[in-house]
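Here the complex is missing a single protein chain, while all its other protein chains stay put.
Going by the order they are written in, the chains are A, B and C; count residues from 1 in each one.
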Amino acid sequence: MAERTLTLSIGPQHPGAGHFRLIVVLDGDIVVDVKPDPGYVHRGAEKMAEYRTYIQNIPHLERPVIIDSSGILFPYVLASEELLDLPPPPRAQYIRIIMAELNRIISHLYWLGIYGVFVGHTTMFLWPVGDRELFIDLAQMIAGARVTFAFFVPGGVRNDIPDDFPDKAIKVCNYYEKRLKEYEKIFFYNPLVLKRTQGVGILKREDAIELGATGPNLRGSGVKSDVRKDEPYSSYDDIDFEIPVYKDGDCWSRCMVRLGELYQSMNIIKQAIKKMPSGPVKNAKRGVLKGIEGEAFARTESARGTMAYYIISDGKPYPYRLKLSVPSFRCLSLMKHLLVNQHVADIPAIYWGLDYWPVEADK
Amino acid sequence: MSLAIDLISAINQAIKNLFKRRITLRYPEVNLDIERGYSYDPKAQVGIAGYKGRHILHLEKCTGCSLCAIACQNIANCIAMVKLDVSYPQNKKSIFPQIDYGNCVFCGFCVDACPFYALFMTNDHELSSTDKKSLIMSPLQLSIPPVKKKGLVQLEIDDRGPYHK
Amino acid sequence: MMGVLVGKLSEVIEKVVDEPLSYVINWGRLYSLWPVHLETACCSAEFGACHGPRFDAERFGVLEAFGSLRQCDLLIVFGTVTRKMMPRLKLIYDQMPEPKYVIAMGACAIDGGLYFDSYNVLPGIDKIIPVDVYIPGCPPRPEAVVQAIMMLQEKIRRNKAIAIGSWIRKKFLKKG
Partner (left out) sequence: MSLTTERERALLDKIKAKFEDVIKEKYVKPKRIRIDVSPQKIFEVASFLKALGFNQVASVAGTDYPSSNEMEVVYHIVAIDNELRDIVFALGERVSRDNPIVPSLTDVWKSASYHEQETYEMLGIKFEGHPRLERLLLPEDWADIPPLRKEFKLPGRE
């Protein structure tokens, strides 16, 4: 048996793997064993956080997942607000929702671009990556950068939205909702894509919960779980939206969940713009911010799933310990479960279907 | 039969996309119109939306308090206070920030830290260089406003798709 | 007498052979800068955008080559190089054929950036491989990447690909 197998390293210099290595053991073209080897971008964010104040921590904490940088910062500001006793004003909460949803769209479109390439549909790289620029421009209007915004701070957001933002955002959303219909026609219901994704990499409902799947991967397995509904943070309980859930648990369901989320995110942005109250956007305190002694745990729903921070403070301006729990790291346990006994040709479809972002997992 | 329908719908889709507009920004000839840079109002303690590009230093307002350097110390450690041969009444020691763009991450927290309206950000983002040393910008270089670019365009949307105008 | 002759000869060769040949070779190199697909960190997301329809780096001959290292002549280091990635980066650089060019993209690749005090990050890639162009930013805008590529092309254009004339001068004039 041992002689007949072949060990294959996919990554770290491989277009399909990114900054990550997947050690695959093959028998013929069937995968026998899989060992994920992360850590190529481990930069020690948790240790660095112990040397930086609550404000100085913001830039480096959003780097692990720059395509969803608001999503990773959201629980951090929630947890540090609890420790610093700085509740955000209502307008800031709506601006945060808009930024988080814009980022969800940006992140999903980037994923869709890469997924398109890896199931052999190059048009689906060019369309989403091009249309993603519309939303990047919107985010840049508010936060002044293309991807790394450093926009959320404990106590609110750094600046108010510009006056011409609401009109432009609604225009872009209306255009893009129409455009997504074309995406469905050309990609999601394309016979080629259906052949490559339907019935491939099936994750059953019980396994998904047991192995710790989260976010779209969990919802693709028929579990209705979303932190925005389970434990509404910020102002999500004022907004009316749905959680797309698909039952089959294969790659195609995970794609469709993300497609549904694109529609829902635009819906949320439109509602938030309408419901946004006026008022200040930041609850400021002068001087160096010091945390009260204690601990805080906050979780939010980022583009890839539940993002959580656990911060322990000992009354100093620096956190005593900061633990960052990211959804991509939880995907590691799914890989072996999904890839074993599949064909080699299905590895890209399954691996990228999980939306695993290696930098995020490595922290 | 179904194959024929699929084929026709595919061709139809392709023809429709022939008449779409192009989103490509012809970069060196035209530039994206970013109106202003990020600035901060220390009285209201809130920022004013804008692009976070390279900094601009108003020498006549900088007091050399080095609050920007302290704010940056643990973030990217790229601001150093250097002595200049100019004399301004508000800056007795004549020290001004010098920024190393090899390290700067354009987060703008130094702008938030400045209480004297002296340090803001501009919309200039083209800083590539073949030499590492020329990435370090002295206070005098920082005080020069960026050159106004030619061929400014913005992203517009109409029925035929997004395009630059 | 001999020295003057050799000097004249080398000048003529420089004008007639070196310059036109260099121009042709450089022209070939300029518009076929194929980058290695090595993603070291998060800046690769912006490089993806750079290859999207909006900025379209392919206009400048930079093809996102999904091919072998033996065909690549440009190494763009997208951000942070960790201690685990460092040997791999060196290996990839050594495997590339000459001539090869390196672009350091982002603050982490230039100087360590945000991670200047991290225990697992290499502060600046120019400690292990030579760098031609630096792009500041965290991450840089796609326009800045395109600008860096144009800068690199300018550098290649000025480069003397063939130098028979100066070789003759060095070889014969020193002795004579």
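Keep in mind that, in the parts below, a residue touches a chain if its C-beta (ideal position, glycine included) is under 8 Å from a C-beta of that chain, and two chains touch if they have at least 3 such contacts.
Source: prediction; values computed, not measured.
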Contacts of the hidden chain among displayed chains: A, C
Touching the absent chain when the full complex is considered, from A:Gln13, A:Gln140 or A:Thr306: A:Thr306
Residue among A:Val153, A:Val223 or A:Val281 that touches the chain left out of view: A:Val223
Full-complex contact with the absent chain, from A:Pro166, A:Gly212 or A:Pro317: A:Gly212
Touching residues on chain C - with respect to the absent chain: 82-84, 117-120
Positions on chain A contacted by the hidden chain, ascending: 38-39, 42, 44, 46-48, 51, 209-212, 214, 218, 223-225, 230-232, 237, 295, 297, 299, 306, 308, 310, 312, 320-321, 323, 325, 329-330, 332-333, 362-363
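Following the convention adopted for this analysis, only the chains that are shown with their structure count from here on.
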Remotest chain, chain A as reference, centres from CA atoms: C
Pair of chains joined by more contacts [C-beta pairs], A-B or A-C: A-C
For chain A paired with chain B, centre-to-centre distance based on mean C-alpha positions, whole Å: 26
Touching two or more other chains - residues of chain A: 51, 59-60, 130, 133, 148
Contacts with 2+ other chains: residues of chain C: 53-54, 114, 117, 138, 141
List of chain A residues in touch with chain B within their complex: 51-53, 55-56, 58-60, 130-131, 133-134, 137, 140-145, 148, 150, 158-162, 171-172, 175, 182, 185-186, 191, 280-282, 284, 286
Residues of chain C touching chain A in the complex: 36-42, 44-46, 48-49, 51-54, 66, 69, 80, 82, 84-85, 88, 92, 114-115, 117-121, 138-139, 141
Footprint of chain A on chain B - complex, ascending: 6, 9, 13, 23, 34, 37-38, 45-52, 71, 74-76, 105-109, 112, 121, 155, 157, 162
